[in-house]
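Missing here is one protein chain; the remaining ones are kept as they sit in the complex.
We just call them A and B in the order they show up, numbering each chain from 1.
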Amino acid sequence: MGDVLLQALTNFANPQVLIAIVATAFYGLIIGAIPGLTATLAAALLVPFAFFLPPLPAIAAYATASALAIFAGDIPAALVRVPGTPATAAYTDDSYLLSQKGKVGLVFGVDILSSAIGGIVGAFALIFIAPLLARVAQNFTTFEFFWFAVLGLSTSVMLSAASPVKAFISLLIGILLGTIGLDVTLGYPRFTFGNPNLLGGISFIPAMCGLFGVAEVLRNVVSMARGIEYVQKVTFTTKGMFREAIKVFREFKINTIRSNIIGIIIGALPGAGADIAAWVANGVAKRFSKHPEKYGTGYIEPIVDAGFANNSALAATWIPALVFGIPGDSITAILIGVLMMKGLRPGPLIFQQQAPLMYSIYITFILANLLMIPVGWMAVKISSQLLRIPKKILMPLILLMCMLGSFAINNNPFDIGIMLGMGLLGFILEANGFPVAPVVLGLVVGPMVEWNFMQSFIKTQGNLLPFVTRPISLGMALFTLLLWCYPLLSRLLRRSQKSGARGR
Amino acid sequence: MVKGAVMPPPLPPDAMGDIIFGVIFVGLALGIYFHSQTFPKPLGQPGPGLFPQIVSLLLLGASTFLVVSGVAKRSFRKFSWRKLLREVFSPGARNFLGTVSMVLIYLFISPHIGFFLSAMLILFLLMLQLKVHPVVAFSVAVMVAAISRLLFQNFLKIPLPPGPFPGGW
Partner (left out) sequence: MHRTKILLIVSLGLMLFGWSVWASYPERPITLICPWAAGGGTDRISRMIAHLLSQELGVPVGVVNRTGGSGVVGHMAGARAKPDGYTITMVTLEIATMHWLGLTDLTYADFEPVAQLNADYAAISVSVGAPWKTYHALHEYIRQHPGKLVASGTGVGGIWDIARAGWLQAAGFDINAVRWVPSKGAAPALQELVAGGVDLVTCSLAETIPLIEAGQVRPLAFMGEERHPDYPCVPTLKELGIDWTSGTWRGIAAPKGTPPEVIKVLEEALAKIAQSEEFQNFMKQNGFGIQFRPADEFKSFMERQDRVLGELLKALGLAK
């Protein structure tokens, strides 16, 4: 191992590698920090460049850009309420409201540090337990993935600050939007109205740009006309932001450990990825929180949990990608392409045949996450200047960026139309007390529920027993049930103790 | 400018909104349910209709609950046509429609005159609508459209709609 490590380290003496890391750190950061442009887009747009780079710089560039872009997605989420990934959507409201309360420094301190630490923890998981985790994940079939998807979906209702009924309705609308396109069992086009653009369903990027970005723009232009600027000039200080963040981590010690573990486990499952990890980590955290009622109203705890889970999952999604060539999300799907492009076929043999390269990737991960601290600090300093731009100029710019971001992912102008439709939907829903984050989750995870259910059904010819008889499946089902019933149980418990304070 | 407001102030509890939306969603759920029943049903398989049907039934239940609980609350705001009209013709609604139509205008004109001109145009018009000084609006529009075009087309190689100027601007 020592030899290999040394060999790997000498790789970094190559200036090309270091330049690639630093350059793509800035690239990922810029793309991620622009509201409307997302981490997936940053990853996809890197492919043509990776094509012309030698293997190590290409992979290092990809790892760095995706890590930084996912972190940077937290910035527009906090400043203008436009999240960059479905994972960020889990805590967008909290970070936005906190920053509106003038606590931008705290939010970004927690964002940066939790992302960096989560990423490094994930990298160590990749180094030491990748083969083990991969072997465990191999026992997962559609029955287990079904429960995972259900668990992910149900957290969105639990996490909502709005009325649970309305959050549930939002979720169902998201799931229904997710059924648009070719169906899994027959390839039958559902709700496409004969439009070929809808055959593949609604892509989540234009949907997110619309539901959050465009809806936010619409809200702002309407309130502007009333002479009210809802978004205040935020007093921004980075002074002591890391110190404050560390204080928060001390307060939520258990959260930090738990969310890292949740992130690694869920990230390592092929097909689950960082999105579900962040939502589940938050769902679990709320259930054990001392202040579940504060969730969704500008509370720091969800940012801590989701921040850690999000980034540790990101590194963990590389495990099934590297070990078996099975991607966990759209970003690792592109990663596999980049590896293959460089003649590296993912598989267990890659660890033996390409050991120095693998170690170089791990080192890159750790470097990228360390780099996140200073570069992220700079980025939040610069991008919080965004708020100095008057709203009447900023809003048209955000609109244009959302249009570009929606278009660029498929190079299809139709997606701009989707974005607009989703923007109107998001505006109307929010104005009437329906949260929009569950719509995004429903759109992304809803199809997974259907896929896994239908595949299970077809496999067993209608025998649904394995959903509760397979050991892992049963465990997942019970866990989901427990998470659902926890408030009820704890209320019963508390009532029996005759304490006055009520949970939700 | 009212200081201190963080988010749009929550509307006073108005059960009417819940009822209206509940009814809309009930209609939507029924529509989807019956439309899904027309999907093909293969032998020995639940088929493409099953999942939308389950979800729409859940939606039906949840929105019925919303309607019923809204009726039970009985806290309705007084409704006046004049207020509604004022709302519809308010500057806020104009801004709203202005923003929406900018996206539509872009979709309509960008295939013909290209990204640069159409992006510039919609930025300029939208900023005018939002009462930005015309000179500021124009210069910001030109600058942002040019930078976006450079960044996306030339650097990130995204095929934006080409325009009439040399080099596809």
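Note that in this section contacts are C-beta pairs under 8 Å (C-beta built on N, C-alpha and C of every residue); 3 or more make two chains touch, one makes a residue touch a chain.
Remember, it's a predicted structure, so these values are computed and weren't measured experimentally.
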Hidden partner chain, touching residue among A:G28, A:G178, A:P270 or A:G423: A:P270
Residue in contact with the excluded chain [from A:A161, A:L182, A:I261 or A:L424]: A:L182
Touching residue (missing chain; options A:R243, A:H291, A:K381 or A:K459): A:K459
Which of A:I326, A:A379 or A:A437 contacts the chain that the document leaves out: A:I326
Selected residue (touches chain absent from view) among A:R243, A:R345 or A:K381: A:R345
Absent chain, residues of chain B that touch it: 42, 157, 159
Contacts of chain A with the absent chain, listed as residue ranges: 44-45, 47-48, 51, 138-142, 182, 184-187, 189, 196-200, 203, 270-271, 323-327, 333-338, 340-343, 345-349, 409-412, 414-415, 451, 454-455, 458-459
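Methods note: only the chains that are shown with their structure count from here on.
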Between chain B and chain A, distance of the C-alpha-averaged centres to the nearest whole Å: 23
Interface residues, chain B side, partner chain A - complex: 1-8, 10-11, 17-18, 21, 25, 32, 35-36, 39-40, 42, 44-48, 50-52, 55-56, 58-59, 62-63, 65-66, 69, 90-96, 98-100, 102-104, 106-107, 110-111, 119, 122-123, 126-127, 130-132, 136, 140, 144, 148, 152, 156-161
For the chain A and chain B complex, residues of the former touching the latter: 45, 48, 97, 100-101, 165-166, 168-169, 172-173, 175-176, 179, 183-186, 188, 190-191, 214, 217-219, 221-230, 232, 390, 392-393, 395-397, 399-401, 403-404, 407-408, 411, 413, 416-417, 419-420, 423-424, 431-434, 446, 449-450, 453-454, 457-458, 461-462
